[in-house]
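Every protein chain except one is present and positioned as in the full complex.
Right after this comes chain A.
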Amino acid sequence: MNSATVRNLLVRGMLAGLAAGVLALVVAYLLGEPSVDKAISFEDAHSHEHEMEVVSRSLQSTAGLATGVLVYGVAFGGIAALAYCFALGRVGRFSPRATALLLSGCALLAVYVVPFLKYPANPPSVGDPDTIGKRTTLYFLMMVLSVLLAVAATLLGKRLAPSLGTWWATVVAVAAFAVVIGLAYAFLPVINEVPADFPAALLWRFRLSALAIQSALWGGFGLLFGELAERQLNPKPAKADSGRAVPAAN
């Protein structure tokens, strides 16, 4: 029975991730692609050796982009649904829907925003191909560290709650998270491989669009998965029971 509940939540999580991926894809295509194209023009104008085109630009910016964003949405939807199964009823007095949105907001911060502030997204032509190994390792390290610390902070908050009360336990847990992340920011190596003459406004627009894509993904996921989870876990008793007469619970 419980295993079936987990399975159903998982399936809903992956479907919600796919739908949120579609939303993120629209944002990526409309806001992100213009910056990618401009960055590639910059690259072409500045490099003497021309690389052979394995996949055409028109495919990369449509089908290729869609593949990447949708797979990313499904994968994180599944992982978030598993985290949700764990968080449900354990994080506090939140309804299934509110738990989903809370988890989604925390995931946006822990999975994306915190690593991004140290190692932000870079457009084509920013980044030395020789350091790809180091940059990939550091990026994934920062992501794993941030997620583990967010989980640890949540557990710390839960442990402190009986003695400090929910408010101060939350404040202390968030502060502890911020301090340890600050230390990681300070001690992990700095990476700056932006070419000196790369347009600052273009870099800024590219990074803002990267943030917008993730906000759309996680915001869409939280709302949609929350709705699906709420309906699965708290099915409406009967049609005759008019939900409109009752003030909204949350």
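The working rule: a contact is a pair of C-beta atoms (placed from the backbone, for glycine too) under 8 Å apart; a residue touches a chain by one contact, two chains touch by 3 or more; residues count from 1.
Going forward, contacts and distances are computed from a predicted model.
Of the names listed as "Octanoyltransferase LipM", "Spore germination protein B1", "CbtB-domain containing protein" or "Deoxyribose-phosphate aldolase", the one that matches the UniProt record for the absent chain is "CbtB-domain containing protein". When the missing chain is restored to the complex, the residue among A:C85, A:L145 or A:I181 that touches it is A:C85.
As for the chain not pictured, it touches chain A at residues 2-3, 5-7, 10, 28, 32-33, 36, 54-55, 59-61, 64-65, 67-69, 71-72, 74-76, 78-79, 82, 85-86, 88-90, 93-96, 99, 112, 115-116, 119-124, 127, 129, 132-133, 135-137, 139-140, 206, 209-210, 213-214, 233-234, 237-238, 240-243, 245-247, 249-250.
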